[in-house]
Every structure is written in C-alpha cells, then in structure tokens.
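To start, I am sharing the structure in question, which I have written as structure tokens.
What you see is the complex with one protein chain gone and the rest in place.
Up next, subunit A:
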C-alpha cells in the first residue's frame, strides 16, 4: 500500500494540543464518506506512477539522488483533512524512496474544518499548514512574483499535486455558498448561527450542474499548477457531462481548426486559465464507483507532456 487510510475521530471536545484550551468541533464539517475513500483509492492507484513519470521531470539538477521533489501539495475544501493527512503521511513514509518529501497546505472556508484538518494530521504525526480561504484565491501568481531562477521560459505555478472533492450536488442557479463574515466573539448566539450557515453552505453552491465551484477551481488551477502538476477532482456523472458539453460548445464557437486530443477516457479542456490556448488541460478518467443514488468518478487533470 502507498496510501493508508489515516486515523481520524468524529468525537467532540478534543484538545488541539497541550498549550491550547479545548475547542468544540461543530458537527457540520463534512464527514469522511464514500467520495473521500474513492479519492484515497485513486491516490493509491495513480500517484506513484504520476510521480515517477511526470513529477520527477522537474528535477533539473542531476545529482547523487534521483528522487523528485520536494513537492507542493494543496487540498481544497479539506474538511476532516483525511486526504491531506493520507498524502502527507505517504510522502514521509511509503513514497520516501521516490520523493524527498512534500509540503502540504489544506484550504477550507470553514474555520472548524481548518482546525479539524490540523487535528487529523496531528493524530497521524504529520505537519501541515491550513489556510482559511476560497479555493486558490490566496495564492501568489507566478508571473507577478518570480522565484530565484529567472528563466525566460513560460512561467508555471508552484502546485505539484492539487486535490479537490468539491460540492458536486446540483443547486439552484446562482446559489452561492454564503461568504463567511467576521465573527463577533461577544455575541455567541449570532456567532453560532453564522458558523452554521457557513458550514451548511460549504457544500452548496454547485449551481445547476453541480459544477460551478469546480469550474472556478479549474480556472485558477490552470494558472497555478506546475508544469507537470496534476489535479485530482471528484465529479458525479452530470458534473462531467456538463464540463464536456461546455467544452464542445466553446469549440463550436471558435473559428480556428484545432485538433483536439480526446478519447474514450479523456477530454481536452481548452477554456480554463488566463491563456488557455497555450496550455490546454487533459481531463482523464481514473476510477469510478457506484454508491446509492450517485455514480462517483475521480479524474486527473494535467498538461500533456508532449504538447507543442
């Protein structure tokens, strides 16, 4: 096994650490469920191969070790932090023979989820950073903040592995997850109401095809993924159908005569990112599972290596 299911607890009143007072985990953080475990199975199935065939290409220096990394891993909507804990543990353990390590950052809008993620990681003896934020809007953009190596090549983002189990259920058009507001510690009742609305709202907002939040994430990811980076995203059948439908519509509206790299398991996504034509993404099916009422699938989204 590369990826082991991490330990986690759903009980209340767990101290964060000995220096901190206890806090109460609100019940409305999305609990690990079939979709979470499908993501874990996909990492087990796909990650080692992705590291050795794609991410290892970032090694520009040829030196004593052939390992790749360190890699930057980001999870969006981390909730309980199961995926972040599992991948972080894998890098310090089963994947340590092929990668020197990873820095993991978990994102959630819900402050309780941020804490829950840190707790789950502590329980599994891994250190991660959590950020309260909206998808990738907190991240510096590569073109405005160059790192040390000033190469004149096309600038890619810093994220090597991006994970997202998005709010995928259909919602009324235009319905958005409520934006969390500053919480006033004095008025506990109003406070709790606000928190509850943030938590309930966090898995709404998918729009009529359940895919609005994922599309926003894809736009940002297209600019922020590293050259060989990969984005694992969970969708249900009508989410994927909507993505394909939008892509076909965009192609019909276009005047150029591009050749697209589609096949039975993949579709090229040409509309995401700030310069989509230069760096199209491929969305490839990895694994599906039927659960009552839903057909869940995980896709890997990445730039084809041999694309010119």
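The working rule: contacts are C-beta pairs under 8 Å (C-beta built on N, C-alpha and C of every residue); 3 or more make two chains touch, one makes a residue touch a chain; residues count from 1.
Just so it is clear, contacts and distances are computed from a predicted model.
Think of the chain that is not pictured: of "Cytochrome c oxidase subunit", "DNA-directed RNA polymerase III subunit RPC3", "ER membrane protein complex subunit 1" or "Multifunctional methyltransferase subunit TRM112-like protein", UniProt labels it "Multifunctional methyltransferase subunit TRM112-like protein". Across A:105, A:162 or A:282, the single residue that touches the chain missing here is A:105. Residue A:134 is the one among A:134, A:262 or A:294 that touches the chain missing from this view. The omitted chain makes contact with subunit A at the following residues, 16, 19-20, 61, 65, 67, 69-70, 72, 100-101, 103, 105, 109, 111, 114-115, 118, 127, 129-134, 137-141, 144-149, 158, 179-182.
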